[in-house]
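Every protein chain except one is present and positioned as in the full complex.
Right after this comes subunit A.
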Amino acid sequence: MINVINTIDTGHEDMIHDAELDYYGLRLATCSSDNSVKIYDIKSGTQTLAADLKGHFGPVWQVAWAHPKYGNLLASCSYDRKVIIWKEAGEWTKLYEYAGHESSVNSVAWAPAEYGLILACCSSDGSLSIITYIQDSGNWDVKKIPAAHAIGVNSISWCPAISADLNLDPLSNKDAPKRIVTGGCDNLIKIWREQGDQWIEENRLEMHMDWVRDVAWAPSLGLQRSMIASCSQDKRVVIWTSDDNVSWTPTILNTFDDVVWSLSWSLTGNILAVSGGDNKVSLWKESADGQWLCISEVAKGLGQAPNEERSTL
């Protein structure tokens, strides 16, 4: 059903915290507690180290590729309170460094390409930063949302630009309202909307009983319904659905054996990958009658399933 196409020995000297393929699926970026970010070319089942980026002075938590229309850009965030945007121009160099946070930066996310080159990041100092590339001046403009969550913000995710809103130009979607969802240590999920040049808190979702570790806004299917998945230290994954982006209905997807760390939606928005502290990965799909079903045997943890190896490699 699911088969291994490539196994990459990263050569990192410490634990990996994130890995992401670029838009075309041809390069892999990884980041680790050894303070480095590595980029591999992974054409046709082989791997070549394309770059070993050293610029952070602490464990690097997350990496994110920008849309290729802006060139080959990679953003990384670290315990050293910095966000670095790397750019390939012949070789990889540091394009921009943002040091506006007072604590570990836990997550970075590029805005949908339609909005322009915009990066959102969140930090344990409780604030969010929206970093926008200004085409005319070639500068980066930073907008900070202070005190977004008490204690700290753990995760950030953008609302997709393609929406069912009739008044929007389907080609550019430029004017679609920009929305961000964040999850924090105050056990809350907050939805932010850009209004004028301000970001306002549009909604707060209460359900989790411990720190929210990850939030993920599902890619739009063009349907009216928006979906957000959230996971928490309380071992639960919750799916939030809304028809108008205003009122949200929670459904508990599952309660896991250990804390849940990360979530990822597939491109067509119908399969959710969940992983957590128990070192396991499970895939979930919504059935026609609205029930969430686990479609990979691994998650059930029932003995040695045929593709058990994929989670315990």
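Quick note on the criterion: contacts are C-beta pairs under 8 Å (C-beta built on N, C-alpha and C of every residue); 3 or more make two chains touch, one makes a residue touch a chain; residues count from 1.
The rule is short, and it goes like this: contacts and distances are computed from a predicted model.
A chain of the complex is left out here; the name its UniProt entry carries, from "Signal peptidase complex catalytic subunit SEC11", "WDR59/RTC1-like RING zinc finger domain-containing protein", "GPI transamidase component GAB1" or "Methionine--tRNA ligase, cytoplasmic", is "WDR59/RTC1-like RING zinc finger domain-containing protein". Residue in contact with the omitted chain (choice from A:Trp110, A:Tyr133, A:Trp192 or A:Trp217): A:Tyr133. Where subunit A meets the omitted chain, the residues involved are 1-26, 28, 30, 32-35, 42, 54-55, 57-59, 61, 68-73, 79-80, 87-90, 95, 102-104, 106, 116-117, 124, 133, 135-136, 138, 150-152, 154, 162-164, 166, 169-172, 174, 185, 210-211, 213, 219-223, 233, 235, 258-259, 261-262, 264-271, 273-281, 283, 285, 288, 295, 310-313.
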